[in-house]
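The other protein chains are all here in position, but one chain of the complex has been omitted.
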Amino acid sequence: MLKTTPKEHFLVQIQFVEEKQEFSRFPTKTGRRSLSRSISQSSTDSYSSAASYTDSSDDETSPRDKTQINSKGSSDFCVKNIKQNEFGRREIEIAEQDMSALISLRKRAQSEKPLAGAKIVGCTHITAQTAVLIETLVALGAQCRWTACNIYSTQNEVAAALSETGVAVFAWKGESEDDFWWCIDRCVNTEGWQPNMILDDGGDLTHWVYKKYPNVFKKIRGIVEESVTGVHRLYQLSKAGKLCVPAMNVNDSVTKQKFDNLYCCRESILDGLKRTTDVMFGGKQVVICGYGEVGKGCCAALKALGAIVYVTEIDPICALQACMDGFRVVKLNEVIRQVDIIITCTGNKNVVTRDQLDRMKNGSIVCNMGHSNTEIDVASLRTPELTWERVRSQVDHVIWPDGKRVILLAEGRLLNLSCSTVPTFVLSITATTQALALIELYNAPEGRYKQDVYLLPKKMDEYVASLHLTTFDAHLTELTDDQAKYLGLNKNGPFKPNYYRY
Amino acid sequence: MLKTTPKEHFLVQIQFVEEKQEFSRFPTKTGRRSLSRSISQSSTDSYSSAASYTDSSDDETSPRDKTQINSKGSSDFCVKNIKQNEFGRREIEIAEQDMSALISLRKRAQSEKPLAGAKIVGCTHITAQTAVLIETLVALGAQCRWTACNIYSTQNEVAAALSETGVAVFAWKGESEDDFWWCIDRCVNTEGWQPNMILDDGGDLTHWVYKKYPNVFKKIRGIVEESVTGVHRLYQLSKAGKLCVPAMNVNDSVTKQKFDNLYCCRESILDGLKRTTDVMFGGKQVVICGYGEVGKGCCAALKALGAIVYVTEIDPICALQACMDGFRVVKLNEVIRQVDIIITCTGNKNVVTRDQLDRMKNGSIVCNMGHSNTEIDVASLRTPELTWERVRSQVDHVIWPDGKRVILLAEGRLLNLSCSTVPTFVLSITATTQALALIELYNAPEGRYKQDVYLLPKKMDEYVASLHLTTFDAHLTELTDDQAKYLGLNKNGPFKPNYYRY
Amino acid sequence: MLKTTPKEHFLVQIQFVEEKQEFSRFPTKTGRRSLSRSISQSSTDSYSSAASYTDSSDDETSPRDKTQINSKGSSDFCVKNIKQNEFGRREIEIAEQDMSALISLRKRAQSEKPLAGAKIVGCTHITAQTAVLIETLVALGAQCRWTACNIYSTQNEVAAALSETGVAVFAWKGESEDDFWWCIDRCVNTEGWQPNMILDDGGDLTHWVYKKYPNVFKKIRGIVEESVTGVHRLYQLSKAGKLCVPAMNVNDSVTKQKFDNLYCCRESILDGLKRTTDVMFGGKQVVICGYGEVGKGCCAALKALGAIVYVTEIDPICALQACMDGFRVVKLNEVIRQVDIIITCTGNKNVVTRDQLDRMKNGSIVCNMGHSNTEIDVASLRTPELTWERVRSQVDHVIWPDGKRVILLAEGRLLNLSCSTVPTFVLSITATTQALALIELYNAPEGRYKQDVYLLPKKMDEYVASLHLTTFDAHLTELTDDQAKYLGLNKNGPFKPNYYRY
Partner (left out) sequence: MLKTTPKEHFLVQIQFVEEKQEFSRFPTKTGRRSLSRSISQSSTDSYSSAASYTDSSDDETSPRDKTQINSKGSSDFCVKNIKQNEFGRREIEIAEQDMSALISLRKRAQSEKPLAGAKIVGCTHITAQTAVLIETLVALGAQCRWTACNIYSTQNEVAAALSETGVAVFAWKGESEDDFWWCIDRCVNTEGWQPNMILDDGGDLTHWVYKKYPNVFKKIRGIVEESVTGVHRLYQLSKAGKLCVPAMNVNDSVTKQKFDNLYCCRESILDGLKRTTDVMFGGKQVVICGYGEVGKGCCAALKALGAIVYVTEIDPICALQACMDGFRVVKLNEVIRQVDIIITCTGNKNVVTRDQLDRMKNGSIVCNMGHSNTEIDVASLRTPELTWERVRSQVDHVIWPDGKRVILLAEGRLLNLSCSTVPTFVLSITATTQALALIELYNAPEGRYKQDVYLLPKKMDEYVASLHLTTFDAHLTELTDDQAKYLGLNKNGPFKPNYYRY
C-alpha cells in the first residue's frame, strides 16, 4: 500500500473487492480516484518542499532493526533517528508561529482538557504542521499513537521530536509497503492501550482496525477523516451497513474547502507556473477547463496579472458565473490553436486529448490543477513519433516531428502539489478542523451521533474560522441581544442555515 | 393591503393573527419583514424608472367604473385605458429583446405545449418584463388571469397591451387598497374558469384563494412563489399543516439568488451612489456592513474603482472570506470617524446607530443595500436638534448643530431599488425560473411533489442558466459518454450535488 | 461666439482668419477642434446637473436692462437676480466642503497675500466650484472681475452670491451671443481699474483684450489658460510672434491631466452608460477604441465589473500596454458583429463608420468618450432608411429597416459631459492648479518667464497634489537630509525630472 501526494491515496483494492464502486459525485478538485494497488509514478513526487530539510542520512539500517530510546527512557516508537529530535523541535517551533489558531485553541481549552481520556490513534502525513496538531491534542488531554499515511512524506526529525516528548510515532521517510502496514499495526496493537478515537487521512488506518481488530473497532467513539478517498470509503462502509462507529467527514467543511481550493489554488497556479517555466503572464492567452472553486481561483489570479482567460464548462450555472466574472465561455476546440496555456480543473478525465494537443501552438504549456493525473491524456503522448525532453524537474518538452514543442508540467499530475507548496496557513485550517472534530465526537452526548458519516457542525466550522481571524487582526462584530432576537439567531452562532452557499 | 418595492411586501396581519412568528433564518439581503398593515413611506418609491413611461393620464375615472372592450370584443379585464395598448406593445417588444431566454423557451417548447390545460392565476408586478413572461406562458398553452402585487408598480400601457391580446388583466397604477383586493378577486372568481396553478409574488393571492375559496385552493396543482415574504408565509402554512398543495420556492434558486444579490448589487451600488451624490469613488474610505452576497458585490465594485474598503461581519466564515479577498475586518466603531461612506448589507436592524452617526465625518454618506429600512436607525435622526434638508429626490442632508452634514440616501430604504434600476437581464432570470417552476409542477408525475414547499430542482435551475448563456455567446462543453460514466453523471445534468456551494 | 461643454469651445474664426491652422498633436481626450462660428448641437447640453438647481425664473427681462444693487450699495455687476444670493451662498458653502485643498491654500497663504495688487479678469464657467476659486483669489489679495465662458453654464444664484460680496460678475444663464461679448467687455473696460492678470478658459477673453485693448494687453503680467482650445490659440499667437505676455498652459499639468482623463473617465463611463441605458455590465462584450488615458480608465472600470473588453489602437506602444493589461488588441472590424458596446476614446474622427454601424448587433450601444462629436460618424446615420427614436434624454434608438436597433448616446457627443457629471474633486484639482499658476506668474522674479507659453513648474504641480492629499488622510514621507543628498534632491521637491512619465 503506497501513498503519494496528500490527497492522492490509493485504495487497497484487495480489501475491498466486495465493494461496489460507486461514485460520490464530487466534481471538485479531488474527484474520483482510480483504484489500484500499483505504485503510481506520482508517488515519487510527494511533498517536494515540505520534506526538503530532511536530507537522506547515510544510515541504511532500517529503523525496524534499530533499538532507540528517548531521553525519558522510552522505546515505544520507531523513527529514523531519535537524535535528530532537536532539529525537529526547531521545525515544530517555526510551524507553531504560523499556526496560531491551534496554539490559541490549546490555550483556551487547556484547563478544560476536553480530550482527557481520549486515546487517539492517528495516520497522517508527519510534518512540522501535523506535529503542532498532535501536540495540541496531547495538551488537551489525549494520549496519541501516530503513523504516516504516505511512505515518502515523513519529516524524520519531526518524527524524532515527537517521539522524544513521548508520542509513540512509527514512521520514517522511505518506508516499504510492508513497513507501512507494520507501522500502522504497531500503533494499534500495543499492550495495555486501546484506542478510542481514530484520526485518519486516506482510510488505511480505519480499515486496518476494521478488518484486523473488529473488537477494538466497535469500541471506537469516533473517526475523523479528511481525505476525499477516506470519506468515500466511509460512505461505502456506511452504505454496506458495516460502519458501527460515528464518523466525521471534515473534507467537506466550508472553511477547509474554500482554503484547499479557491484560496490555495489562486496562489499556487501562479507559483507552479513560474517555478517551472518562468513564463510571463501578461498578455498570455489561457484557457481554464472547469469553473469550480479551483478554476475560479486560477482564473482570478491570471486575469489579475494581465492574462486573457477563456473558460470551458459543462455546467450552465458555473458557465454563467464565468460570464458574469468577465470570461468568455468556449469549447476547447474553439481556442486550442491560439492559447498559450491550458489548465485543467475539472475532476474529469481526457479533458485535453491528443487530438487537441496536436493542434496547440509551439511553446504552449499544458498543466493540471484538478485531480489525479487523468485530465490530460498524457498516455497519448507516449508514442514513438513524439520526443520527450526533460528540461527541468517536473518539466518536459514534448516535441512533434515538425519541431513544435509543448511544455508538459508534472507529467499531468497536480501542479499545485508537484510544483508548488501548500502554505502552512492552509494546513492550519485543516488541522484545526480535525482537532475540533475530535473534540466534538469525543464529547458529544450519547445519541447525538449515530453510526453514520457526519459533516462538521456549522458552529464548529465557524469556530475554525474564528480561530484564524487573529492572524489577520480581524475583529468580529457581536450581535446585540435585540439583533439576535430580530434575526432569530443565537449570538454565538451558527449564523447561517446549512444550505447557505457562501 | 399596500405594496412597496418588488421584494418588500407587507403581510396582511389581520389574516395571520393566529400564526406564530417564526424566523426563517435568512441572513441574506432580504431577511425578515416587519408585519404591518400600514403604508410605509417607501411605498411611494416603488419602481422609479420601470414605470417612468407611464404618464399620469388626466383621466380621473376609476377603471372599475369604466366599460372597455378590446378589439376582439372582450371586456373581461380592467385596466386604465385599453387604448394605450399599442404603446404597451412596443414596450413589450423592446423588453423581449433583452429577454431572449424566455423567447427561446417559448420557441423550444411551443410545439409541446407543456402548459396546455393550465389555468394560471398570477399576481406580480405588471411591467413589460412580466408581460413577456405571461405571453410565454400563453404560448406554452396556458390560460392566464393576472393582477398586480403592488398598487403603484403597474405599467398601464402594458396592462392594456396584455388585455388587448386576451389576457384578463385586472390592474392599474395607483389602486386603492380596496381596488387591490377587488382585482385579486376578479382574477380568481370568474364564471366557468377555475385556476389550477398560482404564480404569486408576496403571497397575497395565495392567501386570498386559501381563505376565500378553499375548494378552489384544494384543487390547485401547484403554487410558485418568488418573494422572501411569500415563501415565509408558505413555510408557515406548511408548518401549521394547512398547505394542501405543492409549492415551489423559487426565491432560493441558485441562479436567481446570484443575480438578485451578487451580480445585481455589484453594479447598483455604484449606480445608486452616483445618481444620488455624484461622489467620486477613487480614494474614498468605505465601510461595508455584512459580507454576504450583497456585501461581496458592493465590496468588489468599490475596491475595483479605487476605494479603500473595510468590512464588518458577525459570521467568522464570511469574515475570513473578507480577509482573503483583501479587506480589513473591523468593528464599525473602529473606523466610524474616518470613513466617507457607510453601506449596510446585513439583513439586520440598528446596524448603524445614532451614536455612530454622531461621530461620522462632515460630508459622509450613509445608505442601505440590505433589506427593508431597519439597518440604519433613521428614526433616531428625527430629533429636533438635527435639521433635515432634502437636496434631491432620495437625498437628504441631515445637519448637526455644528454644521456637520451627513448625507442619507433613500431615508435608509434600499438604495438599489430606490435610486437605481433592476436590469432586464436580472428580471429575465426570475421570469424564466418562474416559468420553469410552473412547467415542472404542472407536469410532474403524481406523487413527485407532496403538500410541501420545494426548491426548484437543480436540473431546472441549470436549465434557467443555460437559456441565458446565449446572451453572452457562451458555448457549453458536453460530456462524452465515457466522461459522464467516469463522473457518474447524466450527460444532461444535474451536474452538482444539492449542497454544492457555487 | 457661443460656447458648449467645458472643454469644447469654438474658436471665433473671424478674428483668426490670418492664422494658419496648425495642429498641436495631442492625441489625448481633447484633440483638435473644428473651427466654426455656428452653434453646435451640443451647445444645448452643457452642464446638465451642475446647473440643475437653477430653476428658470419667469422673469423674462434681460439682466442688461435691469438695475440692481447689492446690499453694499454697489451696482458694478450684471446677473440674473441679485436676490438669489443667499441660495447661491449655500451652494458655495457646500462646494467648499469638497474643495478643502483650495480652502487650505486660502488659509496657508492668507497672511502673505501673494496676490495683493493683482487685478484679475476671469472668464470661466460660473458655478459653485469656480466661486470657491474666485473667493480664494480674493482672500489671497486679488481684485476680481468675472464673466462666463459658456452662455448656458452659469449658475445664476452663484453669480448673485459673488456679486453680493463685491466681485464684479457679468454673467447669466442663457446669454445671447451679443450678451456674451458685452459681458466680457464690461469686465475689462471699466473706469479706474485695469487688469494685470488674465484667467481664461477657451481663449475668448484673452483675444478680446488682445484685439480690443492692445495697450492693456501689453501690461498684463500673466495669462493662465486651462482649455485645449485656449492653449492652442496661445501657441498660435506665440508662433506668430504676437504673444507679448507670459502665459501658462495649465491644461497639461500632470495632476490635472490624470484627473481629467484617467480617474474621471474610469468612473464616468460607468455612470454615463447606466444613467442612459441601465445596461448590465457583467458578461457584456465591449470594444474600446483608443488606449490613451481615457481609454485606460474605461477599460479598467468595465473589466472590473465583468465585461469582456477589446481594444483598438493605432500606436504600438499603447497597444502593447493593452496586451499587458489583459486586453485583446483587435481591429474594429474583427469584433464589430459580436460586441454589445462600442466606446470611442481616440481624439480622431470617423473611428466608427456607417459601414460598421450597419454590421452591429441589435440592441448594441455606441458612445463617445473621446472628444468633440467627430469620432462616431453620426451624420451617416441621418439617412431616410433609418428611423431615429428618442427614448430618453440623450438616448436615441436608430432603427434599421429590418428592425435592428442601435442605441446612440448623446448623438455622439461626449458621454461623460452629456450624461454624467464632473466630480467636485476633479474641479478642485483644476481650480487649485489655476490659483497656483496665477500666484507663480504674478510673483515670479522679472525674467523668469518670457513672452512664451509655459507648463506649470513641476514643484507647483506637486503642490497641487499635496494640497489634495488631506482629503484622503494620506501622509507623505519626508526625506532625511542624508537621503535628499543621496538622491541629489531638494527635500521639498521637485522630486522628478520633467520627462518622468508617472
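For clarity, chains are labelled A, B and C in written order, and residue numbers in each chain start from 1.
Quick note on the criterion: a contact is a pair of C-beta atoms (placed from the backbone, for glycine too) under 8 Å apart; a residue touches a chain by one contact, two chains touch by 3 or more.
Every value quoted in this text rests on a predicted model; they were computed, and no experiment measured them.
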### Touching the absent chain when the full complex is considered, from A:Ser75, A:Ser176 or A:Gln338
A:Gln338
### Touching the absent chain when the full complex is considered, from C:Thr165, C:Ser238 or C:Asn350
C:Asn350
### Summary
Touching the hidden chain, out of C:Ile103, C:Val216, C:Cys244 or C:Leu320, is C:Leu320
### Query
Which one touches the absent chain: B:Lys119, B:Arg328, B:Arg354 or B:Arg501?
B:Arg328
### Task
May I ask which residue of B:Gly141, B:Gly174, B:Gly306 or B:Gly363 touches the chain that does not appear here?
B:Gly306
### Message
Across the whole complex, list the residues on chain A that are touched by the chain not included here.
### Response
49, 97-98, 263-264, 266-267, 270-271, 274-275, 278-283, 285, 300-301, 304-306, 338, 362-363, 405, 420-421, 423-426, 471-473
### Task
Just the residue numbers, please: which parts of chain B touch the chain that's not shown?
282-283, 303, 305-308, 323-328
### Residues from chain C at the interface with the omitted partner, ascending
22-27, 31-32, 254-255, 257-258, 263, 289, 312-324, 328-332, 334, 347-350, 374, 461-463, 465-466, 468-469, 472-480, 482-483, 486-489, 493, 495-502
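What we mean here is this: only the chains that are shown with their structure count from here on.
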### Message
Taking the mean of the C-alpha atoms as each chain's centre, how many Å separate chain A from chain C?
### Response
58
### Task
Name the residues of chain C that each touch 2 or more other chains.
282-283, 305-306
